[in-house]
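A single protein chain has been omitted from the complex, and every remaining protein chain is retained in its original position.
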Amino acid sequence: MQQTSIGRSTRRVDAIAKASGHTQYIADYTFDGMIYAKMVRSTVPRGKILDISIPVLPSGYSFISAKDIPEGGKNQLHMIKTDYTCFADGEVRFIGETIGLVVGPDRGVLQDLVDQVKVTYEEGEYAVTIEDGLACKGGAFVGEDNCFCDFTINKGDVDEIFAGSDRVFEEEINTGWQEHVHLETNGAIAMPEGDKFVIHVSAQCPFYVRKSIASLINRPYEDIIVRQSVTGGAFGGKEHFPDVLAGPLLVAAYVTGKPVQLIFDRHEDSAYSVKRHPSRTRFRTAVDKDGNITAMDVDVVYNAGGYESCSYVVLQRGVFHATGVYNIPNSRVRGRAVATNTFPSDAFRGFGAPQTLFAVETHLAHIATQLGIDPFELKKRHFLKKGDVTVTNGHIYETVVLPEMAQQVLDESGYLEKAKTYAPGSLRGVGISFYNHGGAFTGNGEQMIIKARVRLRKNSDDTVDILIGSTEMGQGFQTALTKIVADELGIGLERVRYPQPDTSVVSDSGPTVASRSTMIVGAIAQRSAARLREQWVEGKELVVEEEYTHPEGFPWDQSTFQGDAYIGYGWGACVIEVEVDPLTTEVNTKGIWSSHDVGLAIDELIVHGQINGGIAQSLGYAAMEKLDFSAKTGFKQTGLSDYIIPTSMDFPSQVCTLVDNPYEFGPHGAKGMGELVFNGASAAYIDAVSRAIGKEIRSIPVPPEILMEMM
Amino acid sequence: MIDEIRFTLNNSEVAITCDPLKRLLDVLREDFGLFGTKEACGEGECGACSVLMNGRLITTCMVPVGAVKGKEIMTIEGLRETERGKTIIEAFADGGAVQCGFCIPGMVVAAESLLSRNAKPTEDEIRLGIAGNLCRCTGYDLIVESIKLASERGEGLW
Partner (left out) sequence: MVETSYIPQTLEEALRIRKETGAKPLAGGTDLMVMHRRGTGVVPSFPWPVMIISSLEELKYIRREGDDIVIGSGTTCHAIEDDPSVPYAVRTAASLMGAESLRNLATIGGNVCNASPKADLPVPLIMMDAKVTLVSATGSRTLLLDEFITGPKETDLKDDELLLEVRIPLPEKDYSHVWYRKIGTRKANAISKLSLSAAVTLDADGFIKDFRSANGASGPKVARSTEVEKILEGKNVTEIPSVLEQFLDAYDAILSPHAMPTYRRLSTRRMLAHFLTEVASGTQNMIVT
């Protein structure tokens, strides 16, 4: 038997083809007779469509809109909620809402035609900010209060504690929009194939796409075949959003009978795509005379934009992470997702957790400073540990190794010494944060909603194909899963293939989201491989299929949000050191140290790469990625020259450490990690900058011009 | 205006008859089928469409094909056939530089441009050398390490 590849660093299965330019992405596909599509979008934040005037279309060109949805079809995209319309019909809720597609053979002609489409609106007063939305500016357009959802969870008795508390700290923390900036923009091609339709698409969740759009033309899911193209980055931005392209394209392919291609350019992908939810988190925190936190009352509001899509679920995760990695004896967390006239907010790496984790970490740092103790001292007193009751009155089942992780980053960074030496306002600062991320779908979602299945096929040449809907989008899952399966079978990696998913061929292993793939799908695949190994007969074709089984003893009530929201968490600790330029308030990051508990790394190099990238994205979120609303263009920053993401020069190389803490239900002890690594660096950075300038920062991002105004 | 434009593409003489204002990026991808050159921003900010022109790094989304008359263009498709190109690609694969991969062909071209001027770059020089190539997946560290690895393995190549 060959040596296991688990844990060790392996050359990724997709690396050479990608690096040498052989890999084909969606924009590289061509089909005979393929025509192109360009979107006609709303140009006002809120209004009634009075008239759509289409120029005379040359032969071979068509305008596709709500009128083209066949009888029995529904003008909706199913994204957990079904409120997102495929084509705006009657009203528009935000700038950039799809009104129609112009399709035809020449892209230059299409651009001219789009420029000539005139839509007349009766414009309405619109809401942009969370405050606008809550105040129902322009009149509520969702329910009576503009809230897509509003719920509260309780642990202990908060009111009683506040009534008798020694000190109460009140604070509001805000975070802004963030754009995914997957280097590959969104793109899809829809085409007829026999009496079915094929969607080639850059996406995370092929089965989501199928489910979302089939009802547009009133067909069963099976009539829509989704083939994922190699996906050049996603980060949540290709979880539901590909539906916004695939839906109209399906209608266009239905009408024209031709392959229809739509690839967004960067301007479109920036201005007219989903974003991370802006957030407002308000805390009331009670502290006893010994400086221990006894209660927290938290009010979380996320700006959901024009449609709910998955905001309720994003908000749940935000609420369940709102007290961070701490055991707060009494807590109450209210969550609301408010409707505004901005582009819908949707999934983005962390899925609601980064906002509240940033807020609670920042809040605790400020409390500590006011108490006259180091933030680390306050935080470590409250670290969650095995057996503790969670914010949803569930339990922590695993051993939490935060103390060891903290020690690692303290030792490597020299945090304690630096925290003492760098005086507040000295323009040098060090900051620290702790964070976690609940692995997989919340509560019993894996069991009740997803029901993942994994299929392995052994071919007669004794190679094995992994046939599942889980996708590679850069995170390394194709390699990680190939390793898990090959290892279990005791065969070389080269004998295991994991082709791009095709929904007509593969089993539905659930969406590639929620840091669930390695942890959940990996475990099912390992079990499938074990069964295949038992049945293995050389030269014979075999198929095995296994499905998810939920571990016993983890109660969850989805109607009250009580119980075990997550069975296993990834954990993180991060220290950041900065210097602020005295002349320009530009921030120079001097060091980045992190420690993560991902259970066990299936591939250390892949995990290392995810940590580096997640932290860089999180630092960008805090430091530079400013995105403002514009009543003209939706967002003010609409390209890579004005929406600023980190370059290789912006942050120094990172020191990353992993701890081994195998997770009972994961393959080889692995837990989720793709989102965890985003969740904490922003708070450590802001802590460091706050200390360097001697001012509390309560809102991100903070480019130098904002720091200067604060100082 | 339609004009015949001759230039050298991956060591072969080529000619194209088209509007000289057509972007070199579109010419490479759509007229020559060289899809390794990627479009990610269309405004010269991200480096995904990088190629070498007379040995120098350029972004092809900003160059009208009329401007490459008589020039030598080397794309990832040409570079991958060379020892240098292979060395960089292998180092990227072994060093964990590749995640989603979309920026990587351009990054490989930028690495070649850097190493051809400076065979033994320091970390800072590498970071500066790829500052025009945006990557959203890796945070750059493993790309920097991989270029260092290529430089070590390719001793004497540059």
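Note that the chains take the letters A and B in the order they are written out, and that residue 1 is the start of every chain.
In this text, a residue touches a chain if its C-beta (ideal position, glycine included) is under 8 Å from a C-beta of that chain, and two chains touch if they have at least 3 such contacts.
Being a predicted model, the structure only gives us computed values, none of them experimental.
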item: Hidden partner chain, touching residue among B:63, B:97 or B:135; value: B:63
item: Positions on chain A where the hidden chain makes contact; value: 27, 107-108, 111, 263, 265, 582-586, 624, 641-642, 644, 646-650, 703-705, 708-709
item: Those residues of chain B which, in the complete complex, touch the missing chain; value: 1-3, 19-23, 26, 30, 39, 42-45, 47, 50, 53, 56-59, 61-64, 66-67, 69-70, 110, 113, 128-129, 131-134
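What we mean here is this: only the chains that are shown with their structure count from here on.
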item: Between chain A and chain B, centroid-to-centroid distance (C-alpha), Å; value: 30
item: Interface residues, chain B side, partner chain A - complex; value: 29, 34-43, 45-46, 48, 75-77, 80, 85, 88-90, 92-94, 96-105, 108, 123, 126-128, 130-144
item: Contacting residues of chain A [partner chain B, same complex]; value: 9, 11-12, 14-16, 18-25, 27-28, 180-185, 230-235, 265-267, 473-476, 605-606, 608-609, 611-617, 639-641, 645-649, 651, 653-654
